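Note that this complex is displayed minus one protein chain, with the remaining chains in position.
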Amino acid sequence: MITFGGMSLIFAALAWFFKKAESGSRIFFVFALLHLLSSIMLMVNSLFPSSCCAAWLPLMPHTNPLCSYVLLIESVVVMAVAWYNTDFFMRHEEIPYRHKSPIYHASIIGFIGAMDFAILSDNLGMVWVFIELSTLLSALLIAHHNSAHSLEATWKYVFICSVGIAFAFAGIVFLLIATDGNLDLTTMQLDRNKLFAVKIALPFLIIGFGTKAGLAPVHNWLPDAHSEAPTPVSALLSASLLNSALLPIVRILQLTGGTGLENFASAILLTMGFLSLIVAAIFIPHAYNYKRMLAYSSVENMGILAIALGLNCQSGFLIHMAGHSFIKCALFLIAGNILSMYGSKLIKEVSGMVRIHKGLAYLYLVGILAIMGFVPFMLFVSEFVIIAALFNSNKFLCVLFIILLTFVMYGLGRNMLKMVRGKSSLYKSDYRFKTAAIAPIVILLLIAAASFGAMMYRGVFENIL
Amino acid sequence: MEIFEFIVTLLLVVTLLRISISGRLEVYIKMLSLQGLLLFSLVFFTVSHESYVTLAVAIIETLLLKAIFVPFYLNKVIKENNIKRETEPYVPHIFSLLMVSLGIGLSLAAAFYMKQEIPEVKIVLLGSGIAMILCGMFVILSRKKIITHVMGYCVLENGIFLLSLSAAKELPVIVSLGVALDAFIWVLLAGLLVRVIRTELKSQSIDELKGLKN
Amino acid sequence: MKSIIFNIVFLFVLPYLMYGIAKKVKAFFARRKGPSIWQYGYDLAKLLRKEEVLSDFSCLRNGGVLTLSGVLAAAMFIPQISGSSILNLGYYDYILFIYMLSFSRFFTIITAMESGCSFEGMGSSRELIFSVTGEIALMMTVASLAFYGKAENFNGIFNAISNGGTEGLIIAIIASFILFVLMLLEGSRMPIDDPETHLELTMIHEAMVLDQSGPQLAFMSFSGMVKVYLFASFIISLILATCKTSSYYWLFFILGIIIISVIIGLIESLQARLRMVHVQQYILFSAAISLILLLSVIIFKV
Partner (left out) sequence: MSIWQQPIQQVLILSLILAAGGIISAFFNSRVRGRIFAVIAGAVGAYSTLLMVLGIRGQEFFEYSLGSMNFSLDLVGRFFIATVGLGIFFSALYNASLSGNSRAFEQKNRFYYGSLGIFGASMLQVLLVKIDGTLNSALLFMSAWEIMSLFSFLLIICSDEVKGVSGKGLTYLLVMHISAAFLMTGFIAISGNPFGGDLYGFWALLIGFGIKLGLFPSHFYMADSYETAPGASAGLISGVMINMAIYGILRTFLVCVKYAGIFGYILLIIGIVSALWGVLSALAENRAKRVLAGSSMENMGLIIIGVGVFTIAEYVYNVHTAALMALAGVLIHSLNHSLFKAQLFYSVDLIRNHTGSTDLDKLGGLGKTFNNLKRSMLLGTLGISSLPPLNGFIGKFLLYASFFELLFNVESFKVALICVFCLVILGTVGALSLFVFVKLYSMIFLGAEREKFPQMRKAVENRLNSITLSAMSLLSLTIGVAPILFAYNRGKLTNVLYELTLNAFLIIGFSLLVWGFRHLLVKLNGSRKSPTWGCGYSNITSRMEYTADSFSLPLMRLLDKIFPRKENNEPVTELYPADITRTYEVRNPIKESIDFICSKFNDLLGKLQFLQSGLMQNYLWISIIFLVLAILYAIFSSSTAGGVK
């Protein structure tokens, strides 16, 4: 944990120091590379404790596989975003903001460092502190363009998330009472007779961290923040920040395993999951802005993750989290390319992409089909597993789940076809994208497809971790 | 020590009532600094400090941060952006007073209800902590100017700090230091945002911040 | 081998003989002498010698050929004059019989539509609609007869009826009534369609051959005659199966053919044509009777 923290602090300072945009993005790229390497080593270390890298990482304590899994997903996403970022500031619409590049790069590296701490640290208090810190740092990023809309989005993002997290702290306090003072997640023990305090703490914790994870009744900041932020930031936000906010809930649920409280916790999670599916079903078909549509699809997928948690279906949860992060990050990067090509975020003004830039149009088609949960990608496997779990527990919920998924699919499909087909609203432009803009998307989709193949080969229904 | 705690929490509740009545920003800031002082006194006298480090952290957090720095910074922000003094609430003051007192009554009742369930919690502190949280939320929800939202959030922070005191279990030093650091950065960021919103959107109230709807 | 030659010879003689007898009966009722019973044969021979005139629009010139070949193939399965069919196949030859008839119907309509004139279109659309309702009746009858005798081919059916006693008699009578109606439908005889009418708007079968000439016309009219002959032989074999005549079978068969053509002639001279809507009801009436036949078979059998 110290290596990650130290690394992010040094690189943040470096980025702050260099004024030019190219150097800032290059530093960020190097940081991402190191981050990926160390998280791979951490993952190997946590799965096979006595392996070779243990010697390499003296400062790396042995963490449980779940946290290193989430960290690995986050570092892959960071790598893709960093590679995309190298070309981001060279684009024509980013020229007026080049002077803000040092703040931008410093806060993005700090933001990633805060997320690493939030994922890795064992003490629930520290997890809370770093999630609060990541909120504040990402607020700076969202306000990067400081247009009217992005400022409003930042204000709402900061405010709703801080209020939510304050409630989470109240939950931690109640939890403190139950575990008489010990907040270390790995060694925490809930004694039997103080269950009532835990029962009061759970709603606070789940709804507190749920606001940060974008679950339904408290999700309203997510569409504004993710659609107004610059492309790399919105990709990072929706691919890794939501997962890191969901992680504490998972670890707390692992604690309440035996105490007969899990029905209560799963009841809340299931309601929040289905509420977010309903919200997505309401807003996606009527979305007027494709980045907002993608943000609502993040709300939907977080809802599916909450349902998987509520059903305690572990393999479905893990596959879906990874699948959603990779594909959603790829989709937001594609949306960034569309924005820089068409210059407008409205679905009405973007049409006939097939005629303008065939490669991007096919990528967008494949990306939307992937997020819908079609086959060659991971989400199909996880949805199958979750439907299997749902079917065994409660048939009515399973039917509701499928109907809501169909509505979301209808909305995504309709908007995507409107943008891809038809006469092009743009004059004949020979818009050329650099490799840095296209390569990360292709690699992310390939990872999703490859892991689908691995799932198929390995068979999903034996337990994984 | 029981009586001292009781008096301090009583004073805290009075500051809450004062905030809910007044419409002027200076009163809000004064009340915030008063709350910081009271919290400092509570921490300083009641909690038994084994090592000097926890005592130093407590002092920094309550006295320096909540009592001195935050009111000073808020004053500076109000003067720079020459924000009008009026807080233009959605509902008349009498109604907000009624609501806050109802909140206080409810939270104390809830605290007593929880007495049988969790014996070793300081009930009075718990009740007033919940009351401060409710009042902070009410201030955010019922005022139009965004600077009052910042102050409402600070009241909420104080309420949560009081709640952690009521648990009578000492938070680890790093965690309380982290909480203080977060509150500090939060206020700085809020001030920065208020100034930027003022320059970009030329407004101070929430009405201009309604653009993003479906 | 002798019975096969016997069958084929009479196959090419009896059909136009039936039409001739019917014409003779009509003449008798109109108190005039009427043409000789072999007149239709002479017409066919005349047509075969004439030059063939095709319309400009025609592109498939062999419609008539395939119609006749379909009907001749259907003739292979029905037991005719010699008591047994020419090609007695073992399994479900009644289904083959039905589908050969629809094969020839397919090509009559193709040749009709080729000429591109509105009367042919009208005739073929009517022909198709009536054949759909006719198909219901035919299939129901064949299925119930087969179910009665648990027979996989025509001979099986007739053997079952012959040793079925009174049950067999009742079934044979009901079935022959339905088949008589279907015969009139296939050959487009009087109650369904007037062969001698000159009003194109009312024609069904004649409208389809309006534009044919020479050998094609001969083939198509001869195939109409053969269809009537086949259904007649089906009825007669049913009736003869009930009264166990073994010797002189062919004599009784020819007698039956004459009686049926006399009945056709009687109907044509005594009854006017049904209106177009009533024709459909008439055929559905026969389908209803076939339903009664089925129920009776089930009562006897199960």
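Each chain gets a letter, A, B and C, in the order it is written, and its residues are counted from 1.
In the analysis below, contacts are C-beta pairs under 8 Å (C-beta built on N, C-alpha and C of every residue); 3 or more make two chains touch, one makes a residue touch a chain.
Predicted, not measured: the structure shown is a model, and the values here were computed from it.
Visitor: From the touch rule at the top of the page, work out which displayed chains the omitted chain touches.
Guide: Looking at the entire complex, the absent chain's contacts are A, B, C.
Visitor: Tell me which of C:F6, C:F28, C:F119 or C:F177 is the one touching the absent chain.
Guide: C:F119
Visitor: With the missing chain put back, one of C:I37, C:M140 or C:I192 would touch it. Which one?
Guide: C:M140
Visitor: Of A:M43, A:V218 or A:L318, which one is in contact with the hidden chain?
Guide: With A:M43, A:V218 or A:L318 as choices, the missing chain is touched by A:V218.
Visitor: Kindly note down the residues of chain B that lie in touch with the hidden chain.
Guide: So the residues of chain B touching the missing chain come out as 137, 140-141, 206, 209-214.
Visitor: May I ask you to list the residues on chain A that touch the chain which is not drawn?
Guide: Per the touch rule, chain A residues meeting the hidden chain are 155-156, 159-160, 163-164, 167, 195-196, 199-200, 202-204, 206-207, 211, 217-218, 220-221, 223, 259-261, 263-264, 267-268, 279, 281-283, 285-286, 354, 358, 369, 374-376, 380-381, 384, 387-388, 391-392, 395, 398, 402, 405-407, 409-410, 413-414, 417-418, 421-422, 452, 456-461.
Visitor: In the full complex, which residues of chain C touch the absent chain?
Guide: Touching the chain left out of view, chain C contributes residues 48-60, 62, 64-66, 68-70, 72-73, 76, 87, 89-92, 95-96, 98-100, 102-103, 105-106, 109-110, 113-122, 124-126, 128-129, 131-132, 135-136, 138-140, 143-144, 146-147, 150, 152, 200, 210-211, 214-216, 219, 294, 298, 301-302.
Just so it is clear, only the chains that are shown with their structure count from here on.
Visitor: Draw the chains as dots and join the ones that touch; what shape do you get: line, ring, star, complete or other?
Guide: Looks like something else, not a line, ring, star or complete graph.
Visitor: Considering only mean CA positions as chain centres, point out the chain farthest from chain C.
Guide: Following the centroid criterion, the farthest chain would be B.
Visitor: What is the distance in Å between the mean C-alpha positions of chain A and chain B?
Guide: The mean C-alpha positions of chain A and chain B differ by 32 Å.
Visitor: In the complex of these two chains, what residues of chain A are touching chain B?
Guide: Within the complex, chain A touches chain B at residues 123, 125-126, 128-130, 132-133, 136, 139-140, 143, 146-149, 151-156, 158-159, 162-163, 166, 169-170, 173-174, 176-177, 180-181, 183, 194, 196-197, 200, 223-224, 228, 283, 286-288, 292.
Visitor: For a test of understanding, state which residues of chain B touch chain A in their complex under the given definition.
Guide: Interface residues on chain B, with respect to chain A: 114, 117-118, 120-121, 133, 137, 140, 146, 149, 153, 156-157, 160, 163-164, 166-167, 169-172, 174-175, 178-179, 181-182, 185-186, 189-190, 193, 196-197, 200-201, 208-212, 214.
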